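What follows is a single structure, and I will ask about it in a moment.
What follows is an incomplete set of chains from the complex, kept in their original frame.
Note that the chains take the letters A and B in the order they are written out, and that residue 1 is the start of every chain.
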Amino acid sequence: MDSPNPRYTLADIADRFGLELRGDETHLVGGVATLADAGPDDISFLANTAYLPKLADSRAGVVIIAAKHADSCPGNALVSDNPYAAYAKVATLFDHRPRNAPGVHDTAVIGSDVSIGEAVHVGAGAVIGDGCVIGDGCDIGPNCVLAPGVILGAGSRLVANVTLCDDVRLGQRVMVHPGAVIGADGFGIARDTKGWIKVPQLGGVRLGDDCEIGANACIDRGAIGHTVLEEDVRIDNLVQVGHNCHIGAHSALAAFAGLSGSTRVGRNVLFGGRSGTTGHLEIADGVTVTGMTMISKSITEPGSTWAGGIPGRPIREWQRALGRLFRLDKTIERLQGRDNNTEK
Amino acid sequence: MDSPNPRYTLADIADRFGLELRGDETHLVGGVATLADAGPDDISFLANTAYLPKLADSRAGVVIIAAKHADSCPGNALVSDNPYAAYAKVATLFDHRPRNAPGVHDTAVIGSDVSIGEAVHVGAGAVIGDGCVIGDGCDIGPNCVLAPGVILGAGSRLVANVTLCDDVRLGQRVMVHPGAVIGADGFGIARDTKGWIKVPQLGGVRLGDDCEIGANACIDRGAIGHTVLEEDVRIDNLVQVGHNCHIGAHSALAAFAGLSGSTRVGRNVLFGGRSGTTGHLEIADGVTVTGMTMISKSITEPGSTWAGGIPGRPIREWQRALGRLFRLDKTIERLQGRDNNTEK
């Protein structure tokens, strides 16, 4: 019963996406694959030059590629200034993953005074609290929980098992992957004589349009005022954004990145995997923080790149370096002592 | 229909919380805000001296502040030895977040022989296994799962999508944020000739009164005997506590902190973000482990502070330092060689 997936001529693809075709206009492709795995029916791409050695032997029906590498392409080429972005667009033609049809599942629980837009899907076991507002075309997957008063902009999608706490508002076309938690209390505790006192977390969360939040990521609510992600912020899995952070548009945080409370991140900032900040810092626009780097003071220079991660070494080499580091004071004293001796 | 939120005179607040008021007793406040954002209707506070420059221009109706800074306060001041703890208490007056009314939702699934106390809320889709005991005033949010036999002390709250596995017992007033998992199997695997053998994880988890567990945090069950958190332990989001750890009262672990199995942590210990231990260690009372620090041997000195994290630098500066470190052996040899030459 399945109809076969559609196929496209290279001329059609070049035309749809404004790419320059070098090769056979009538050649048909019906899927995507890596350079190594692609056959004549597949589109592939070259975006990372580490894969350039795979190009010569690739059997791909066509390769999306930069002009400077197009001559090395053994077959058809679709030339682009930005092959990865071009691939991202072209690949949508071949995205046949199932879509949820509009409708509210019988087992979903919808509170009172909930506003649900046109063409919304609400999956089995989803719980939508009183007063929520669900924009047109939203897709709320199975067993998601929306606390009372949550607002979802049109076209947003919560894949499954997502939790949105109260006073959380998402813009349009926001995608939230399974297990993500938006709006949990921030880690606000004050030492008193007898132990900890919880600091009430009274703010909410505001996510701009086109944000994406990875699986099991956490975006805490504000303690006072809101935690804010401007539009098009991309958050990978298992990322932590502390209370009252503000992240500028088009910034991206890779897996395990973490921002301590009240960090103010500019636009177009990149945080590599497992990088992060201590609290109350400002990070200028366009900064890159490389993987495993802890930022402990504000970064004022836009576009600068910061690092502190140690590339692993064979263990004996690393232990020797570390031992040398911790003995350095004594080593220098000894060397100075010799100097002193020779100076006498 | 909403009644406006209540407002309080400064005299009233000073009286309720035992603070010294310097200023207008009749001034009314109705909310909280940061020094920068506050207006005359708001309470603010100064706990972190990094924000002292914001004080002079603050329009706050009153600032909770230490005596030594009170003279710098442009308006009314509520003086406290511990402004952050005082703020935490005062802010509860302005916590108008929705509370769940007692009652068990129709779609909740309650097993056999479950004991449910007075004034308990069980949300939609929550699943409570056979033989669970739910204390008075507990609030179990939507889609939480309690395995058979779980015990919840009075006043505990599971926000939503929380999982408590079998043989998990929580004290009173424990708060667990969404996505947290308490009592999953520890990572016990033994190498055999053919591969891994799973080591049965036969213990449970015991949480003392007033503990708080962050979103998507994991507290593993014991392999033999229990994993134990004493009272008032505060666990941030995405923290991992391995099997058979024991954490003393009033300790706190920030986001991404991780304790390997059988770590024994004293009372009043602080683990900064992304810090952790290798397994089978003991950490003395009152120790502070700063962010991104890996502790690999026991710490016996109470109250000591430990570090190993590297504050990020501009990337070229960091690469130069790292290169220097790995060339250090040769550099020292060379310097010694010159010394030797000069000594001849």
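As a working rule, contacts are C-beta pairs under 8 Å (C-beta built on N, C-alpha and C of every residue); 3 or more make two chains touch, one makes a residue touch a chain.
Everything quoted here is computed from the prediction, not taken from an experiment.
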item	value
Total identical subunits in the assembly as filed, 2 in place	3
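FYI, only the chains that are shown with their structure count from here on.
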item	value
Separation of mean Cα positions, subunit B and subunit A [Å, integer]	25
Residues on subunit A engaged by subunit B in the complex (per definition of touch)	107, 109, 125, 127, 143, 145, 147-149, 161, 163, 165-167, 179, 181, 184-185, 187-192, 195-200, 202, 216, 218, 220, 224-225, 238, 240, 242, 256, 258, 260, 274-276, 278, 280, 289-290, 293-297, 304-308, 310-311, 313, 317, 320-321, 324-325, 328, 331, 335, 338-339, 341-342
Partner subunit A, residues of subunit B touching it in the complex	32-34, 37, 47-48, 50, 82, 84-85, 87-89, 91-92, 94-95, 97-98, 105, 107, 123-125, 141-143, 159-161, 175, 177-179, 210, 212, 214-216, 231-232, 234, 236-238, 249-250, 252, 254-256, 273-274, 291-292, 309-315, 318-319, 322, 325-326, 328-329, 332, 335-336, 339, 342-343
